[in-house]
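One chain of protein is taken out of this complex; the other chains stay put.
Right after this comes chain A.
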């Protein structure tokens, strides 16, 4: 009894119905139109991409367009240099600003050495570093001088004469202006200050013994 297949007794397959699912080959060139429900889901789940050029201006659409890079991040080393520069600015009694014409590096080194021998510090800083150091401080006016190639000289003593005597040997350094005892001075003022005698000793030949006549002349 068990040997008789179940199918033959209980389930009778009707020969009239032939179910077809991928029966035969699928025609990819002329695909079958899907059922409406299937078609609905296909239509809903189709991916769509927004055009990347949608809201762009004609300038942005141009071939060689480069987006403007914002300079928000500052260079920490530049910040350190600017702080160093600010220390020099505040600690020196005389600061001189030069415009430097082209000169060989050897000569520039010689100039640095000559100044160093008189305890003066000659350096070169870029405009951006100076801007970092000086912006918001009383030295902000100095930025106007930084147009072309610039060189700065820092001296702890206001020894203008020495500065002039050494500068004469290096004509490539053109003196622009200076800061004397925290006061911004022009080139003419610097030359005037250099002519003032700073020593306390009287001039030779000017000493007169204090006699009655001299005392009379001194009395106002």
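As a convention for this text, contacts are C-beta pairs under 8 Å (C-beta built on N, C-alpha and C of every residue); 3 or more make two chains touch, one makes a residue touch a chain; residues count from 1.
Please note the rule applied: contacts and distances are computed from a predicted model.
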item: Absent chain [UniProt protein name; select from "Sperm associated antigen 6", "Probable cytosolic iron-sulfur protein assembly protein CIAO1 homolog", "Exosome complex component RRP40" or "Large ribosomal subunit protein mL53"]; value: "Large ribosomal subunit protein mL53"
item: Absent-chain contact - pick from A:83, A:165 or A:186; value: A:186
item: Where the unshown chain meets chain A, residue by residue; value: 99-102, 144-145, 147-149, 172, 174-177, 186-189
